[in-house]
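Yeah, one chain of the complex is gone here, protein chain that is, but the others are all in their spots.
Then we have chain A:
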Amino acid sequence: MESGPMSVDSAALDPPALPEDGANEPKYGGHSRFELELEFVQSLANPQYLNYLASRKFLTNPAFVAYLEYLQYWTRPPYLKYLTFPTSTLKMLELLQQEKFRQDIISPDLAHAMIMEGMKTAVEWHREG
């Protein structure tokens, strides 16, 4: 069976090489896999983007779900320190592992509520205790 990019049978990849030792990595449009996956995993922190992905039926695609599971390497060192939106990225990555959330985020109301909550928390988290 052919294992295309959106097939579950794609070989499980190792996390990409770190920027400092990935000098001769293959490039995709001028960017390394590390850069692209870092950008993507952080884009997932945007509830609107997730809503968009859900509306395009990406979140129900088993291959995409497997990719989301693979992306969890960002929760561990040495990759963790490259996240510039750590809080929302890690939370979303965690939520995206749950099937219920992947189904629910298709609702614009939920996306909106998440945006509200996210903004509110970002403004107020440091005022607690």
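Assume a contact is a pair of C-beta atoms (placed from the backbone, for glycine too) under 8 Å apart; a residue touches a chain by one contact, two chains touch by 3 or more; residues count from 1.
The definition used in the following text is that contacts and distances are computed from a predicted model.
A.B. asks: When one chain of this assembly is omitted, its UniProt record names it as which of these: "Large ribosomal subunit protein mL43", "Mediator of RNA polymerase II transcription subunit 4", "Eukaryotic translation initiation factor 3 subunit I" or "GDP-D-glucose phosphorylase 1"?
C.D. replies: Options "Large ribosomal subunit protein mL43", "Mediator of RNA polymerase II transcription subunit 4", "Eukaryotic translation initiation factor 3 subunit I" or "GDP-D-glucose phosphorylase 1" considered; the missing chain's recorded name is "Mediator of RNA polymerase II transcription subunit 4".
A.B. asks: Which residue numbers on chain A touch the omitted chain?
C.D. replies: Against the left-out chain, chain A lists 26-31, 35-36, 39-40, 42-43, 45-49, 77-78, 81, 83-89, 108-109, 111-113, 115-116, 118-124, 126.
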